[in-house]
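Of the protein chains in this complex, one is absent; all others appear in place.
Showing subunit A:
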Amino acid sequence: MITFEGVTKRYPDGTVAVDDLSLQAPTGAITVFVGPSGCGKTTSLRMINRMIDATSGRILLDDQDVRAIDPPTLRRGIGYVIQQAGLFPHRKIVDNVATVPYLLGWDKKKARARAMELLELVGLDSKLAGRYPFQLSGGQQQRVGVARALAADPPVLLMDEPFSAVDPIVRASLQEELLHLQSELHKTIVFVTHDIDEAIKLGDAVAVLRVGGRLAQMADPATLLSEPADDFVREFLGKDRGIRRLSFVPATGIRLGSVPADLELDEDTRPLGWRSDGGLLPYGTFNPERDSLRAALDAALLSPNGTAIAVDGDGRAIGVATRDVLDEALARHGTRPEKRVPDPDREVPASDPRRAES
């Protein structure tokens, strides 16, 4: 766990970048710092690995004050990923990834073997290992940056807008990959972004900072969307809060009706379309075990008759949710959201509804 206790950073020119910040980033979870430009996200992050030292207050890593640890030693135990990847241009990819193991004195063979393992873990072809950074795309470089941060298996990972320099499609896949990695590695991650959607997608806990470096609200994404603390947070969250919040409501609770006769199925009972005089009409499906209420609603909107088809993991129809049933579910969750306060020791659930949604 990373604990900020009344942390303030005042730069020599008098700028107060972070003002009396107190919060906890739980072990094994992703905590996102989000807020408008200049609100002190980077400063807060960099005080954890002492790239910047706090003016007052304390930052504890588990129970140890980071100020008690010599910075290089501290940093070797904390993965750090920055926006421009910052790969060493003169070293091959494999040696870039092995940077910290080399520093820690691992022998070359072991360090390289570990690096190859990590390249695979972050989804990079092993033939890229012998290339130089300039021979990689931005997205690939960013993956290498993540692999490098993970190389010595640090329990803590700090990420400063790691995906903001790549195009939206690559960004989305990097985000997915991070969630996937995290579901296996359970690192304590502090992730900085100015993109609220990214914060909501990735965060187990989201800390919204306002300009002047003060904490506006810290909550899990669902609570943030349903109960913004004030106008600043509400405005920062933007539009569609209601519908976005439904991403956090699992679809398991929806009462399913039996598959109606006018749904055409193939021999494996996978849906083909709604029968009508003019042929088959489009349809939408959701998986109640994996998907969110938002996905179910979306499926309903895709069918002309407003009925969402529930399917199992193999895509076989197992029932339907009519608009009435969905209304019911909405009524149940629309007004009183579930609380999902992050628990420091909680395991990340394997079937978090967000993880299925992309």
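As a convention for this text, contacts are C-beta pairs under 8 Å (C-beta built on N, C-alpha and C of every residue); 3 or more make two chains touch, one makes a residue touch a chain; residues count from 1.
The rule we apply is simple: contacts and distances are computed from a predicted model.
The chain not displayed here is annotated in its UniProt record as "Glycine/betaine ABC transporter permease", chosen from "Glycine/betaine ABC transporter permease", "GMC family oxidoreductase", "Sarcosine oxidase, delta subunit family protein" or "Branched-chain amino acid transport system ATP-binding protein". Contact with the chain that does not appear here is found for just one residue of A:9, A:41, A:148 or A:187, A:148. Across the entire complex, the residue among A:86, A:138 or A:273 in touch with the chain not shown is A:86.
When the full complex is taken into account, the listed residue touching the unshown chain is A:100, out of A:18, A:39 or A:100. Where subunit A meets the omitted chain, the residues involved are 49, 51, 71-77, 80, 82-92, 99-100, 103, 132-135, 148.
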